[in-house]
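Data first, discussion second: the structure below is written as structure tokens.
Omission of a single protein chain aside, the complex is shown with its protein chains in their original locations.
Labels A and B are assigned to the chains in the order they are written; within every chain, residues are numbered from 1.
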Amino acid sequence: MSFLDIRNVSFSYNQKRMVLKHIDLGVDKGEWVAILGHNGSGKSTLAKTIVGLLHPQEGAITVGGIVLSDETAYDVRRKVGIVFQNPDNQFVGVTVRDDIAFGMENLSVPRADMLEKIRFYADKVGMSDFLDKEPSALSGGQKQRIAIAGILAMQTEMIIFDEATSMLDPSSRRELMDYIRELHDEGLTIVMITHDIEEALWADRLVVLKDGAVFADDTAENLFKRPDAFREAYLELPAALRIYYEMEAAGDMTPPLAETLWRLGSGR
Amino acid sequence: MAIRFRQVSYSYPGYGFGTYEAIRDVTLDIAATGEFIALVGQTGSGKSTLAQHMNALIFPTEGTVEIFGSVVGPKRDKNVKYNELRRKVGLVFQFPEYQLFEETVEKDVMFGPTNFGIPEEEAREMARKALELVGLGSQYLRRNPLNLSGGEKKRVSIAGILAMDPAILVLDEPTSGLDPRGKKTMMDLFRSIRGATGKSIVVITHDMDLVYEYMDRVLVLDRGRLAFDGTPDDLFRRNDLERLHLDHPSTIRVLKAVSEKLGIDLDVYQKDIASAVRELAKAVRP
Partner (left out) sequence: MKNIVIGQYVPGAGFFYRLDPRTKIISVIVLMVAVFLLGTILQVSLAFLAVLAVMLAGRISVGRVARGLRPLFVLLVFTFAFQIFLNREGALWVAQEMTVGLLSLSAVVVWTILWRLAARFRRMRSLFLLVWLAGVYAALSFLPAFGPVFARYSFEIYQRGVETSIFVVIRLLIVISLSTILTLTTKPTDLTQGLESLLRPLKKLGVNSDDFALIISISLRYIPTILDEANKIMLAQASRGADFNEGKLVEKVKQIVSLLIPMFIIAFKRSEDLADAMESRNFVPGKPRTRIHELAFGAADLVTAIVTVLFLAASILALVVA
């Protein structure tokens, strides 16, 4: 039984255009799935439906055995946390400590437990020295780390990253990816929404959305064997693989070169 | 030279007390035509601050910036028409949300020319031309800019500056947040503007692949100082890129790795995929 089960989900904001079309998707416990797609492919919409912020017109979503509905949304949100794209628009607290506490306050966690958990998770994301700082003193990357700490403190089992790196500069992006890898190693289930293939490479599995529908669902390695599919979905292969395919097309490829390029492109 | 920075520094009051120096002792020249310059550096290195000096939005706290003959120094000069300078050097900010406000795309793009006293009919014509230049046809004129997609909004904000017919165009991270398709469209747009008008373009970016493939000249800021002013080729041959917090473009990275792994000699300095492929083909053919 998958941890996250999305079955035949369709969604439209205004009846005129279907943003999600009959999506079928499963994520096992501990798995890291990257959802890739061009701008407008429905990725963020899908993320919001998983936590019940949007209600699909059709289909069902099950999280950790709970079928998502208005009544169960609260319980589902105890199992799934979501880090959004804009670091500033999800930071609720007046200080770092207050923001990490927010989710726990909502779950009526006793104060003593909160203080301990804040200390623990702030340390985990490397922000122990920042507990009294205000958000205006933090960089985008630091705010995203606090968002992660706040979600971990709620002891969720799965985290969705909704283009969480797209508003960050390259070094903050790399830092955040390091944290996500760490979380994965510790057994957290991860759904990462991105349009950056280099980030998606780290996932166990890639799901490609195109115009609201699942276009491909496979490992990165297998998907790379279908360069036309990538092009069709308006995605770009990593540079090494683009070189690989052009070399192949021109007939200039040699086996050692092929192996090296393939490793470089699909490796981590 | 259209823009001349002479020992320009800019500092402002920082946290608590003391001042924060955003840029320090910067000297450089930018020609009015022909240049395609990348302005790069880590976040906080002063790139946006430097760009905002180019159209006199900010005044230096030390040194002078000469813009098309007018000298901008720390003190406000009554004889200098600072507003006119913003017409000559057009600066497009990173987020279209800071700029778009009118009910229709047409009106919003007309805002710039109108502010400079251009009569309505002429402004309308300039707006239409600018929108065409960015690839938005007449069907966009009546639309509400807030209902457009992210990429379309970016193009409207660029058109808003192009409509003022600036001599030099400066853009703050025009490709950030765009998917690969969007990035290519944007860079092709700059190519066509340069082709059609020959104007100099300055682009603030983090994307080294774009820098290597498209630009002629790179300015690197490191904690406020101008650490490098030269060609991309010269920049990427340096061995202190990590210290400057810059990546190598992916073509160089791939070719370097291949050269190491297979022990073959390669000219790794290839600007795009096509030339990288050609270089590999040459090296591999017996």
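Heads up, the rule we're going with is that a contact is a pair of C-beta atoms (placed from the backbone, for glycine too) under 8 Å apart; a residue touches a chain by one contact, two chains touch by 3 or more.
Not measured: the values here are computed from a predicted model.
Q: Determine which one of A:Val67, A:Ala137 or A:Ala249 touches the chain that has been left out.
A: Considering the complete complex, A:Ala137 is the one touching the chain left out.
Q: Just the residue numbers, please: which parts of chain B touch the chain that's not shown?
A: Its contact residues with the unshown chain are 12-16, 52, 55, 57, 83, 86-87, 90-93, 95, 97-101, 111-112, 115-116, 146, 160-161, 164.
Q: If the hidden chain were put back, which residues of chain A would touch it?
A: On the side of chain A, residues 48, 51, 53, 74, 77-78, 81-82, 84, 86, 88-94, 97-98, 101-111, 114-115, 118, 134-137, 150-151, 154 touch the unshown chain.
What we mean here is this: only the chains that are shown with their structure count from here on.
Q: With chain centres defined as C-alpha means, what is the inter-centre distance between chain A and chain B in Å?
A: 30
Q: Spell out the residues on chain A that touch chain B in their complex, using ranges where they run on.
A: Counting only chain A, the residues touching chain B are 38-40, 137, 139, 166-167, 169-172, 195, 234-236, 238-240, 242-243, 246-247, 250, 252-254, 256-257, 260-261, 264.
Q: Can you list the chain B residues touching chain A in their complex?
A: For this pair, the touching residues of chain B are 15, 42-43, 149-151, 177-182, 206, 209, 245, 247, 250-251, 253-254, 257-258, 261-262, 273-274, 276-277, 280-281, 284-285.
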